[in-house]
Structure formats: C-alpha cells, structure tokens
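Removed from the display is one protein chain of the complex; every other protein chain stays in position.
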Amino acid sequence: MANRISDETIEYVGILAKLELSEEEREQAKQDIGRMLDYVDKLNELDTSGVEPLSHVFPVHNVFREDVVTNGDDRARMLQNAPKVKDGSWQVPKTVE
Amino acid sequence: MARQYETVIGLEVHVELATKTKIFCGCSTAFGGAPNTHTCPVCTGMPGSLPVLNKQVVEYAMAVGLATGCQINQYCKFDRKNYFYPDNPQNYQISQLYLPICHDGGIEIETASGRKVIGIHEIHMEEDAGKLIHDEWDDCTLVDYNRSGVPLIEIVSEPDMRSAEEVIAYLDKLRLIVQYLGASDCKLQEGSMRADVNLSVREVGAKEFGTRTEMKNLNSFKAIARAIDGERARQIELLEEGKPVIQETRRWDDNKEYSYPMRSKEDAHDYRYFPDPDLVPVVISDEWLQAVRDRQPELRTEKLARYKKEFDIPEYDAEILTGSKRLADVFEETTALCGKPKKVSNWLMGETLRLLKEEGMEPEELTFAPEHLAKLIELTDAGTINQTVAKEVFEKIFYEDVEPERYVEEHGLKMVSDDGVLRTVVEGVIAANPQSVSDYRGGKEKALGFLVGQTMKQMKGRANPGAVNQLLRELLG
Partner (left out) sequence: MIRKREVSVREAVQESLDCVAALDGTLNCFVTLDGERALARADEVQRGIDDGTLGGPLAGVPVAVKDNICTEGLRTTCSSKILYNFVPPYSAEAVCNLNAAGGVIIGKTNMDEFAMGSTTETSAFGVTRNPWDPEHVPGGSSGGSCAAVASCEVPYALGSDTGGSIRQPGSFCGVTGLKPTYGTVSRYGLIAYGSSLDQIGPIAKDISDCAAILEMLASYDKKDSTSVKREAYDFTSALVDDVKGMKIGIPSDYLGDGLDPEVEAAVRKAADVLRQKGAIVEEFQLSLVEYAIPAYYVIASAEASSNLARFDGVKYGYRAPEYEGLHSMYKRSRSEGFGEEVKRRIMLGSFVLSSGYYDAYYLKALRTKALIKQSFDRAFENYDVILGPVAPNTAPRLGESLSDPLKMYLGDIYTISVNLAGLPGVSVPCGTDAKGLPIGVQLIGDCFQEKKIIRAAYAYEQARGSWQGPADLEKRCDRIPEHAASGEAAGPESACVSKEVG
C-alpha cells in the first residue's frame, strides 16, 4: 500500500467529519482509505494538463428566483422531527463556555 | 530607543442585503419575528431540499462592486464552506471562494492625515447563519433559523489600513455607499453590518507583514476602535517579550476590553471548499452589467456637487445632509414639497440633529413623513403658528409623526391675529403692570420686553410677537 494513513490523519479526518471511531474501526479505516487512495492514484496515469475541471455536465447557468416572499410560518412542520425542542426552537447542548 | 510599531489592518465586512427574501428560498428576511417562523425546508437544511438563487442578491452585489471600483467577474460560482456548528443547518455555508462576483476595487477615505485609497480585494455573496440563544434555565442553546439564509455580501479589504481612525473612515464611507445604493440599511446594532478585523503589527520600516489575528464580535464603531487599540497593545507586548503572535481567531469582549482566542481542538479551520453542485454558475452579460450600471443611483460625491449647484444652502449643511442617505432623502423630498431648501435644511440641521443626538439615534432611524415637515414650514411661513409653537409641533412630528395642521387645530395653537382679542389682553397687561409701564415711559427699553413676555404668557405663546410689540408701543404711545 503506497498511501499510508497515519493515526494523526485518521484523527484529523474524524474531527472534520465529526466521526468517532473505535480502535478497531480506526485500523480498518486506515487500511480502507489507504487502499482507496492507491486506487485513486491511478488517475495520475492520465495527462490532464490543460483540461478544465468539469463540475456541471451541462452549461446551464443563471437559474434565479425573483425576490418575492412565497413562504409563510411553517415552524410547526419544520420542528416536527426535532429530537429536542424548546420555545419554538431546536435545542442543542450549550455552544458557549 | 524604544522600537516603533506600525499596525496593519484589513477588514472583512459583512453586509446584510435589503432583499425581501432569503438568498436561496422564498422565506421573509423581516427582522424580529418569533423564532423559526421564517423557515422552510431549504433554510433549515431538510434532507432533499435544494437552493435557488435570489436574482436581487446578484444585482445588489454588482451594484456595490461597481460603486467601489471593483472588476465584476462575469462568470462566478458558489462554493460550499464546510464546518459543523448548529447555527448552520446544513453544516456548510454556501459562499464564494474560487470565483467571487467582484474583485480588485477600492475606495478613497479622508482622515486628518490626508486622502488615501483602501483597496478592496474581493466582494462575495453568501448566506447568513441562524441565531443561537443561550438558555440559562436549562443551560443549553436554542437555535433560531429565521436569519439562516439571509443574503450577505462580504467585502474583503486589502491590508491597507494603519489606524483605528482609517478603519472608521473606511467603514463610514463603505456604509454610505451601500446605503446610497439601497443595498442595505447597514445598522451595526442590529447586525446588518458587521466587521471582522484582521490585525498585525510590525516594526516601522519592515517589509514583511507580522502574524495576524482575526477579531470577531465587533458591533459598534467604538468597539472596533477599542478592539484595534487593545489588540495592537497585546501584540506589541508579546513581541517586546520576545513571544510569537499566534495566527488565530479571537473574540473581542468589549466590556473587558480584551480579546480571547476562539480556538478549540474541534475546530480544524479546514473548510474543504468545493463548488456547490446544487447551484449553477452566474453568467453576467455585458448588457446586464450595463443595465445595472445605468440604474446606479446618485452617490454621495455626485449628490454633494448637485446640492451646491442646485440649493442655496451652506456647504457645511450640504456635507452633513448628504452624510446620511436618509437625511438627504428627507431633505430632498421635503424641499420638493415646499420649495424652501434653506428652511428645510435649517429644520434638519437644527432641531432634527439635536433630537437625534438627544435620543442617541442614527439618521437612518428617522421615521417622520416629509409631508409633515413641509406642512410645518408652510404653517410657519403663513403666520399660522409662531416659531415657538413650531418647535413644539416639530417634536411631535419627530416622535409621533403627527399631521401638523390637525395637531395645531386640535390643540388650539394657532397664532392669534384677531386685533381685538390681542388689544384686550395687552390693555389688561398694561393695567396690571404700572411699574413696568412707567419704567418704559421713563426710557427703559427693557421694560417693554417684560410686557411682551407677560402678554405672550397670557396668550399661551400663540400671539405674534411682532404684533404684540407693535400694539404695546402704540398703546404706551
């Protein structure tokens, strides 16, 4: 495996992705990501110099909304799936120390 | 000799645009409102929902770009800025990194040390976050997405400022431009204009920049000035002690006048920007750009020049009046109604500014109708009310926007011009003040003033002082 994923990298990716891995999962993830990246490295065989990265397959552009209010108070429906609600708001653990 | 330091400052200014709806959905942007009553699947990040761009946001961004001498990227895109925080329902902010709508502009400021151009690196469009309210009772945080998705432009300056004074001048100028364009009301207190300050210090003469910090949470010009001085002092102290400045984001606490690091292990500050696949590029044709350019309203400099030409008012007044879009609007609308620029200017420069100052209000918060001020001027000029009453009525207009004619009528404030009524009162005053009468007759001119005052008092201020004066002289012969 050419791409060796370090413990630090897995830890870092875990922080970025908000995922917490067990010891076992971490080892597996290192293996899997390393192997995937080896496979992805195949792309380096291709000369892509001068090729524009293609995000959208079709050249669609300028899709706009007019600045007109179309939505009313839909709070009850937006909150109906909330794990925790208080005073018409989503409730989360405190964000300030 | 102690080392001399120079402060290097760049600003990231967020301005909330004055659209009726959010940037990517049809929810209202109205301020206030019970929590989460202006929300929908898009601005609460429901699975499967998709954003659609509000065209007005692009037009406002272009207008600000043109007014600040920027180049417009006629092909621009939106990118996702990925980070987890509950004020951000998707856990990514839709913003622009790779191809922002405007770049490479600048505005001229004027301070005690002269004129100077502050460069604008770029202006990009993005969405605002929701509001987090700390709940003391349950020691938790409540999330309100009413502000989530409100359109913002972020104006990123070059690190061209060297003092708090320059920063304030820059912000003032920027605010005026944006207000003149009608793109935002730019109220710092309500957060519709917010500035993050990037600051570093270096020894005078040094070529390289020092390590900078970014300060957030600045919600008044005064706080910004204090934060700059505080952070400058902190960084110099570190350098003097031979310690490094750490590149980080800090939160300014305006009460303690100190900034604190906002860092935590959980914030990697690696935003993994990539083009948002849910949005398509914005392509601005030459025609569209020209149309926006043609629609640009008169900006401050042009307005000032026109005032000098068009209205016979002192230059100082013109400067003050055009220094606020709202003030200038009230001036022009009132003048158009009554045709008396000089008088309108006097009311605005005098009573209006006095009351604003007394209330600690910004001119942007003026709410009275120009029709009412015009009417007031008309009533005064026609001699329907005198100057004293006019001031009293103006306060009512200022605070409650009353209709002056009806107000004067209802409160019996009309000037008494009936010669008979006035003559009776004056005769009474003469009879009641023999001492003053003899003083006057003895040559003491001052005594007449006392008798005028007594008459006005009895008339409850509604008499024409000129007429009273004349009548007294006549009767005292």
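Letters A and B name the chains as they come in the text, with residue numbers starting at 1 for each one.
The criterion applied here is as follows: a residue touches a chain if its C-beta (ideal position, glycine included) is under 8 Å from a C-beta of that chain, and two chains touch if they have at least 3 such contacts.
Keep in mind it's a predicted model, so treat the numbers as computed, not measured.
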- Query: So which of B:T7, B:T37, B:Q56 or B:Q90 would be touching the chain we can't see?
  - Reply: B:Q90
- Message: In the complete complex, the non-displayed chain touches which residues of chain A?
- Response: 9-10, 12-14, 16-21, 25, 29, 32-33, 35-37, 39-46, 48, 51-58, 60, 63, 65, 74, 77-78, 80-84, 90, 92-95
- Message: Across the whole complex, list the residues on chain B that are touched by the chain not included here.
- Response: 41, 44-53, 80, 82, 84, 86, 89-92, 141, 143, 266, 270, 272-274, 277-280
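Convention: only the chains that are shown with their structure count from here on.
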- Could you please state the distance in Å, as a whole number, between where the Cα atoms of chain A are centred and where those of chain B are centred? 39
- Message: Applying the document's contact rule, which stretches of chain B touch chain A when the two form their complex?
- Response: 19-21, 24-28, 34-41, 44, 46, 52-56, 58, 77, 82, 84-86, 132-135, 138-145, 265-266, 268, 270, 272, 275, 277, 279-283
- Query: Mind pulling up the chain A residues that touch chain B in the complex?
  - Reply: 12, 15-16, 18, 55-56, 60-71, 73-75, 78-79, 86-96
